[in-house]
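Missing here: one protein chain of the complex. Every other protein chain is in place.
Entry: chain A
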Amino acid sequence: MHSAVYKVGLHYLSWDISGGNARCIAMLQAFQEVVKDYSTPPENTLNRDMTAQISSYVSFLIECRPLSISMGNAIRFVKNRIAKLPITLSESEAKASLHSDIERFINEKIIGADTVIVEHAVTKIRDGDVLLTYGSSTVIEMILVHAHELGKKFRVFVVDSRPKLQGKLLLRRLIKRGINCTYTHITAISYIMHQVTKVFLGASSVFSNGTVYSRVGTACVAMVANAFRVPVLVCCEAYKFHEKVQLDYSICSNELGDPNAISKVHGREDINYLNGLTNNAKLKFLNLMYDATPSDYISMIITDYGMVPPTSVPVIVREYQKEHLLQSSKIVI
């Protein structure tokens, strides 16, 4: 077991690293360390042995926390690159090529994609806007900070939900940047939606039928915004798109969080009603991590390929895959 992979796994376990992009970058950087320290055993080929090693490391990471779809796509990219390595390359050349491929993936598909998304999304923010965002999303934070730096005058509603309360982290960062914020829980979404002019949401993935897979509660926010005729803009990098089609992701492939996080209310002992009841056979706690937002709730998906309606997601998926095939052809040539 490589120490870099082990370290990343522990970060996943303790939730020090969370979020699709952060986890993906950490995993890819760990793989870069693996590639750097790799040496081919005498009786095996580099392609086959490295693929097997990567697979075992992925199994370990899945044990720490199930993969996000962005990580799954990144792993497929790495394995595809390993399989495509010419046999004629020496070990050091192959390792250097693989290392630079991963580096380019991080810089272009994740960090560069965020920059493009920010440039697109900022054009949708006008003076006097009241924006709403849910939870904590890195790309949404970048959009709001950049709009603020451009001198636009707007307010932000930060909507949060138990038990992770990640919106507080975003709230702290936005206030330090000088952005006027209002904080509330998701139960009050109907109360504040009258004032909102636009909703910006991050996403863990977008499926081929336009369904947005994101942190649990995103569907509620988009649904209430749709009921109040407020446009919903989803910001998602193209490498997170998936050709899968799913109508109701909430039960089939969801991830479960710690059930005891629901029964415990931190910092307020007076309303810890369920304290001491966690062992009751009649009482269960269900802590879902993700939900699926139907495509009819979404006005626009902002991605590094442009701003598209949900119906255009399969086109982007196809273009994304075609781009990789062309690169493979070039390498072969």
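Rule of thumb we're sticking to: a residue touches a chain if its C-beta (ideal position, glycine included) is under 8 Å from a C-beta of that chain, and two chains touch if they have at least 3 such contacts; residues count from 1.
Following the convention adopted for this analysis, contacts and distances are computed from a predicted model.
The UniProt record for the undisplayed chain lists the protein name "Translation initiation factor eIF2B subunit beta", from the options "DnaJ homolog subfamily C member 2", "RNA-binding protein 48", "glutaminase" or "Translation initiation factor eIF2B subunit beta". The residue touching the chain not shown here, chosen from A:64, A:116 or A:223, is A:223. The missing chain, though absent from the display, is touched by one residue of A:161, A:204 or A:295; that residue is A:161. Note that of A:18, A:97 or A:250, the residue touching the chain absent from this view is A:250. If you put the hidden chain back, the residue from A:62, A:283 or A:315 that touches it is A:283. Considering the complete assembly, chain A touches the hidden chain via residues 160-163, 168, 171-172, 174-192, 194, 215-217, 219-220, 223-224, 227, 248, 250-251, 254, 262-263, 265, 267, 271, 273-274, 277, 280, 282-288, 290-292, 294.
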